[in-house]
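Here it is, the structure in full.
Apart from one protein chain that is not included, each protein chain of the complex appears where it belongs.
Read from first to last, the chains carry the letters A and B; within each, the first residue is number 1.
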Amino acid sequence: MTQSVDAMLQYMIILLDDTSTSFCHYDVNKTVRRLISLDHLRRGIRFAMVENLTIQMVYPDYELPAEYHEAINTIDHSDIVPSALGRDADVIVLDGWDAVPPSDGVAVIRTSLAHLLNHAATVSDWLARLTRLNIVITDLERMSEADCDEYRAFLSQVGTAIERLYVNGRSPQLNTLTDRMMLTAMNNCGAGDTCITLASNGKFYVCPAFYYENEQDFVGDLDTGLDIKNKQLYRLDHAPICRKCDAWQCRRCVWLNRKTTLEVNTPGHEQCVVAHLERNASRELLQRIRRQGTFLPERPDIPEIDYLDPFEAMHNS
Amino acid sequence: MKKLVGQVTPAERDVIQSLFERRNGLNELAKILTADNAELYEKLVTDMGVTGTKFQHWWDTMAQHYGWESAEGGNWEINFDTCEIYLVTP
Partner (left out) sequence: MMVREVFNEMVLKEQSAPWQGGIAKNITFIVTKDCQLACKYCYLVGKNEKERMSWETAKAAIDYILGHEEDFPEQSVVWDFIGGEPFLEIELIDKICDYLKTEMFRLNHHWFDSYRFSFSTNGINYHTDRVQQFIAKNHSHLSIGITIDGTRQKHDLNRIYKGDGPLERGSYDDVVRNIPLWLEQFPGAGTKVTISSADIPYIRESVLHLYGLGIHEVNINCVFEDVWREGDDRLFEEQLMQLADDIIDGGWYQDYACSFFSEHIGKPLDAELENQNWCGAGKMLAVDAAGMFYPCTRFAAYSLREKRPIVIGNVRDGIDKNKLRPFLTLDRTTQSPAKCLECEVASGCAWCQGENYDAADTPTVYQRSTAICMMHKARVRANNYYWNRLFRKLELEGEREREQWEENKPKSNDTIC
């Protein structure tokens, strides 16, 4: 997903069930299955067709009835599927560090920072098999100063492995390290701006996290349409810290923003620091790959900066 | 009678303003601090002496440096907002 200042709605996530897998920072706190009604699914798909939206279907860990597959296949879409379901998909959400990721596929691993730090070697191994891996740190808002040093070391270690893969002709993507090298502008989640979520209750939410946090926090439904109040606050140009930032790979999670600062347009310190540790590690990786040969010659180097939190840089200036 | 006799720089003004504030603070603290609190009382008495000396020293140094006009029985005043020095005579 991409997002720019004048972006418009482009994507719709459909949570097919209350127990659909999480592929992002939020936890699925619903344990009872509630499949989206076939009527809601069909109307959601029609809404997407009318609005020209690309759909991402998010699956639970059980097989859907045949008529659901039939409905889903009436539109071009991508599938986000838990690995427990045991089938191919556009994106597989791995159910832990013991999972076996698909060859040449795209996978997501949701993990606490503590677990991640112990699995640099696993990440490196997976990258040798996968086309792309997205790492989602589920507790990054609790990150301490000491954690930062360890995360920096982790990124460096994984960076070494990626450098080796690139030299050997493989070029896997890792959201935290390679995205920033490839990007030319902010590329954030886009929730509430370019992306909207249809939950299994037939209502729209800014993103799945808003649904699981509070079902009453909806922004319209299939009957009345979308109604996002203060929609401008989800846009990059209305985010005073982010609009000047060049950690372009940052997820800029508006749900985490609201959780930590009470405002969807303002990231907390920890989200900024994590994004900048990744940005700086990407800078080092880019330099190291370029020492091995020509790589992305049209792109300038990622500049060196002396802060990890742009808020502090803004404030000090 | 009040007569404008000179002006100091904002940096010089800041020094005397800070001492003025400190002296006022010490004077008002002296109203509530008693010798029972020996340690703090001792600190206060010492500070009042030091601040008073610095205060006088500022006026002596500035008067000499700028050569302000003086008068018997008069006193100088500073306007903190304009940094102007006035000679006030009865």
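Quick notes
Throughout what follows, a contact is a pair of C-beta atoms (placed from the backbone, for glycine too) under 8 Å apart; a residue touches a chain by one contact, two chains touch by 3 or more.
All of these numbers come straight from a predicted model, not from anything done at the bench.
Between the chain not shown and the residues A:Gln56, A:Ser83, A:Gln249 or A:Asn265, the one that touches is A:Asn265. Note on the undisplayed chain: of the listed residues A:Val158, A:Ala191, A:Ile241 or A:Leu308, the one touching it is A:Ile241. Although one chain is hidden here, its contacts on subunit B can still be listed: residues 2, 16-18, 20-22, 24-29, 31-33, 40, 43-44, 47, 55-56, 59, 70, 74-82, 84, 86. Annotation for subunit A: contacts to the undisplayed chain at residues 229-230, 233, 238, 240-241, 260-270, 311, 314-315.
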